[in-house]
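Mind looking over this structure? Questions follow.
Missing here: one protein chain of the complex. Every other protein chain is in place.
Naming follows writing order (A, B and C), and every chain is counted from residue 1.
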Amino acid sequence: MELPSTISIASSLFLPIVSFFLGIIYGYEIRKVSARLQSRRGPWLLVPKSLRGTLGVTRLFQPLYDIIKLLCKESLLPSTSTKGLFRSSPYIALICVIVAAAFTPVATYSHLASFELSLVVILYLLLGVPFAFILGGAASASPWGVIGSQREAELMLGYETPLVIAAFSIATMADSLSVQKIIDVQATRLPFLLLNPLAAVAFLVAIIGKLHLKPFDVPEAEVEIVAGPVTEYGGRLLAIIEIVKTFLIAICVGLFIALFLAGGLVPGYEKLFSIPTFLLEGLLIVLVMTMIHTLNPRFRIDQALIWYVRVPTILAISGLVWAYAFRHFFPAFI
Amino acid sequence: MRLGLKEKARAYSPWIFHAHAGGCNNCDIELAACFAPRFDLERMGIQLRNNPRHADIFLVTGPAPKQIAPILRRVYDQLPNPKVAIACGSCAITGGVYNRDDKKPNYAIGGPVEKLIPIDVLVPGCPPRPESIIDGIMLALEKLRHR
Amino acid sequence: MKYGVVKLTKELLRNAIHPVTVNYPAKKESLGALTEIADESRGKHRFDEIKCVGCGACTIVCSSSAITESDSDLERTLSVEIGRCIFCGRCRDICPEKGLELTPEFEMSKKGQSANDCIKVEHSVPLGTCDKCGRTTFPIGQIEAVRKRVNEKIDPANLVIVNKDMEIFMRYCPDCRRTASYAFKTHPRKSY
Partner (left out) sequence: MGHSEDIINELNQRLGTDFEFKAGTKIYWFYTNRERVREIAKYLTGEFKARLIHVSVIDRGLNGYEVIYHYSLDHLDQYVHFNVKVQLPPEEPEIESISDIAPEASWSEREMMEFTPVRFIDHPDPRHLWLPYEWPNAVESEKCEHFVDKNGKLPFAADTAQKLERSLIPLGPYHPLLIEGAYFRVKLNGETITDVDVKLGWNHRGIMKLFEGRSYSRGVFLAERVCGICNVTHTTAYLNAVETLGGIEIPDRARYIRTLMAELERIHSHLLWLGVAGDLIGFKTLFMLSLKAREQVLDIFESLTGSRRAPAMNLIGGIRKDVKGEVITKTNRRLQTMKKETAKLIEIVYNHPLTRKRLQDIGKLDLFTAKNAGAVGPTARASGWKLDIRQSSPYAAYGPEYTTWDIVTDEGGDVWSRTIVRLKEILVSADILVQCLKALDNTTGPISIEAADPKNFKFNEALGKAEAPRGELVYYVVSDGSNIPYSVRIRTPSFRNNALLPKLLRGHTLADAPIIIGSIDPCYACTDRIFTITDSGAKKNSNVATSSQFTWSQ
């Protein structure tokens, strides 16, 4: 690996910003599409003229406004909490996702992604987010926070296994742990979505759990435990958590595209052309996730855990087996 | 009048905490209807949050019976500033049908809500129709912007 | 079992094409989204300037004591405290002159700190004065309404004498009528 140049530093600073805005668009899409499926209108794309004085012209950046509003609000600290941990855990999560965003390629563009172990780094950093939430929830000393943390930990056991196994089955097929390398391998041949669909499905289900979409929003189950680990957070700290979630959507989707859809690259076209494809694929994946989100009620935590072990983990393992078999039988193809 | 990003963002993404302070539930189901398909409030970026720490608008329904009154106050204090409070329904405003008149108050009512918390917007009706509630929330947004 | 998910998906996709959300703000012609489907709405009160005579029947039936009457020097004021009203519409039903109606105006929210800031619908009717002592008596319109109704229902044979009596009854306050009943020849024992 060569020394970091000015461009690579600049790009790694720039990439998180791009990821953040992508995350905002994805967040809007989740809200809008689920509203439309429930025969509502969802956040307006164009606000009626008579309301523009109060509500602005468009609601496309709705998650961004939420974050700005929360940043300007007062933060309350519960008197019973462990204050240092309670205050710092959102920032830990934020640092994790910003670094992970710098590693995740947006439409094949990322200097850090070419680092040989970048896939491992991303997976590790993503693991830091739920850990930070668990810490924050436990530090808040609220019964809901504690139960939420407990559930988050249990659910993490469920989704991390298929996530990691599915990612490594792709790494096996590409014979590399570098995300850039995996993209390059797919660029010349078929995307891994077609070559290893089992791992793709397992990965998608795992990121649904990671993003706390239904049916896996157990740690934040509103009617049971209010808001789970984030119950006691408010104001600026909640804004940080919202930012982390926004990043998380973009990173998970970006990683899926990188691993399974060649980062948006279409064989035979320019590298620049991957930008619109990347956006389109991102929106499509979020659409699929939103469909699943609206179609299902919430699992109970034990049901979720059992289901994760029974379906995606098995799928991911068979994906790994498939990857080895593929390498064995079609060595020329890889 | 030019508004800063801060003021705009406040009006663009208000989150509501609904506090049921007694009452007959009619206002509550009309509020539920506000979030249902026909009177979808989410198109204005409004969300119903069941957590006082996340909310900006404190929407109270009901005449605030004596038992819930101190808890209502306590929950109101848990909302981080800036915040506005809406009294929704006739019984939240004056006690409505549960308060015969001011001279001969009902023994069980600790309200009306204005006695317990500072109110910013009044939404009359028994129950107020969803249009009326949306109208009240719009007025509350104007207040919230300048808090 | 899985059939339900397929069914739901179909249903949701159909929903996505036809959202049922109504416009907000509603167009002014059709105040509210659905009020056109009802022939009677129960919104903000409106007193008919001409028909309402100020009898105060509505204050008696009001279940939440939202309608109150208060007499000042020259006029009687009926006021509806919207913040107390339960919109049952009983006042409209009971009004003998059909002088009170509930309009389809539902958006009555107001900014304010207390119930006093809430909308009040008020209507004043002039009060008649006693010809003898000068004190206020009944709303003029109510007297006229009673006269009209009596004229309609009474046996034509007694019309003249009753009208003459009524003339006296309605010009003076109850106290003066009592004290000066001999002069007016309205004393119950006048026939003795």
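As a convention for this text, a contact is a pair of C-beta atoms (placed from the backbone, for glycine too) under 8 Å apart; a residue touches a chain by one contact, two chains touch by 3 or more.
Model, not experiment: these values are computed from the prediction.
Novice: Thinking of the complex as a whole, which visible chains are touched by the chain that is not shown?
Specialist: Looking at the entire complex, the absent chain's contacts are A, B, C.
Novice: Quick one: which of B:I16, B:L116 or B:A140 touches the chain that's been left out?
Specialist: Of the listed residues, the one touching the omitted chain is B:L116.
Novice: Have a look at B:I16, B:V84 or B:V97 and name the one touching the chain we're not showing.
Specialist: B:V97
Novice: Touching the left-out chain: which of A:W44, A:F260, A:F299 or A:W322?
Specialist: Of the listed residues, the one touching the omitted chain is A:F299.
Novice: Would you indicate which residue among C:A57, C:C88, C:V146 or C:A180 is in contact with the undisplayed chain?
Specialist: Selected residue, touching the omitted chain: C:C88.
Novice: What residue numbers in chain C mark contact with the hidden partner chain?
Specialist: 1-5, 7-8, 11-12, 15, 20, 34-35, 37-42, 61, 63-64, 86-90, 93, 102
Novice: Give me the chain B residues in contact with the hidden chain, please.
Specialist: On the chain B side, contact with the omitted chain comes from 18-30, 32-33, 36-38, 50-52, 62-63, 65-71, 75, 96-98, 100, 106-110, 115-116, 126-127, 129.
Novice: Tell me where the left-out chain touches chain A, residue by residue.
Specialist: 34, 37-40, 80, 142-143, 147, 150, 214-215, 217-218, 221-226, 294-303
Just so it is clear, only the chains that are shown with their structure count from here on.
Novice: By the document's touch definition, which label belongs to this structure's chain graph: line, ring, star, complete, or other?
Specialist: If you draw each chain as a dot and join those that touch, every dot ends up joined to every other.
Novice: If you average the C-alpha positions per chain, which one ends up nearest the average over all of them?
Specialist: So the chain sitting closest to the middle is B.
Novice: Tell me which chain's centre, taken as the mean of its C-alpha atoms, is farthest from chain B.
Specialist: Greatest centre separation from chain B goes to chain A.
Novice: Is the number of contacting C-beta pairs greater for B-C or for A-C?
Specialist: Of the two interfaces, B-C and A-C, more C-beta pairs touch across B-C.
Novice: Just how far, in Å, is the C-alpha centre of chain B from the one of chain A?
Specialist: Centre separation, chain A to chain B: 35 Å.
Novice: Would you kindly tell me how far, in whole Å, the mean C-alpha position of chain C lies from that of chain B?
Specialist: 30
Novice: Quick one: chain A and chain C, Cα centre-to-centre, how many Å?
Specialist: The mean C-alpha positions of chain A and chain C differ by 61 Å.
Novice: Could you say which residues in chain A touch two or more other chains, in rising order?
Specialist: In chain A, the residues touching two or more other chains are 38-41, 51.
Novice: Can you pull out the residues of chain C that are in contact with at least two other chains?
Specialist: 19-21, 24, in rising order.
Novice: For a test of understanding, state which residues of chain C touch chain B in their complex under the given definition.
Specialist: 19-22, 24, 26, 32-33, 63-65, 81-87, 106-115, 117-119
Novice: Within the complex, which stretch of chain A touches chain C?
Specialist: 33, 36-41, 48, 50-51, 291, 294-295
Novice: Which part of chain B faces chain A closely enough to touch in the complex?
Specialist: 5-6, 8-13, 36-37, 40, 42-45, 50-51, 53-54, 56, 78, 80-82, 138, 141-142
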